[in-house]
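Left out: one protein chain. Kept in place: all the others.
Showing chain A:
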């Protein structure tokens, strides 16, 4: 009590964040028990009947399950594999630019798309890739026929991932650029005297420097593999690209908020979160093993 009287101010300072977190983060976790209930909004969360794993079984046995689950996994997995190396390459390339002014200007350009909203990025995709858009003007000129990029399921993943790289790779390179700036130039000098060429120096000096950061970035990205952006996928969906563009988050939104099947939707969402946590822990464990004990936890 004595302690609390003396330091109440600290707890007072913490309280807004704590209260908001309890309400808006832990509240929904409590609310997620509707996934195990036959939820009716009239009876409320407590009043509704328990149905056990019924909603989960319904999802797992539905014909949609495999398609949607694999769509989610493929989109995130390929996205991770393709976009993870790009910022690292950019940073290594930027690191070779010796004139500080030039480097700053290149960075200024490369970071810019990060400040463009997802709505605008997707809007630009629709305009650029439309049958009469600039990309298709080029294609028609070469092949004589426009390509229906946005409505064909086979292009969805490519468009999604490549545009993600366009938006975010430059920005994601910041952290590597900063780490590389801390490398002692003497190291490079010494290696050079020993006859190491540029590629060898990058491999033996630059890469080991950024390896711990690579590990952390990779773990965080892999941990988010199932929480892949609803926002962009939903905007990019067209009636005809659904076979590849329907992913768990967009499905949850549609059955939950658009069709009002709250309990079922909550179960699908919960299923997704749990897979996500399992993935995060697995990847963290594996990277830690490979990376001499350096993981996130």
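The rule is short, and it goes like this: a contact is a pair of C-beta atoms (placed from the backbone, for glycine too) under 8 Å apart; a residue touches a chain by one contact, two chains touch by 3 or more; residues count from 1.
The rule is short, and it goes like this: contacts and distances are computed from a predicted model.
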Omitted chain (choose from "Carbohydrate ABC transporter permease", "Iron-sulfur cluster-binding protein", "NADH-quinone oxidoreductase subunit J" or "Acyl-CoA dehydrogenase") - UniProt protein name: "Carbohydrate ABC transporter permease"
Among A:60, A:82 or A:97, residue touching the chain not depicted: A:97
Chain not shown: contacting residue from A:215, A:247 or A:266: A:266
Where the missing chain touches chain A, by residue: 3, 7, 9-11, 13-14, 16-18, 20-21, 23-32, 34, 41, 90, 93-94, 96-98, 106-113, 115-120, 122-124, 126-128, 134, 137, 166, 170-171, 174-175, 178, 185, 188-189, 192, 197-199, 213, 216, 223, 230-231, 235, 249, 252-253, 256-257, 262, 265-266, 269-270, 272-273, 276-277, 280
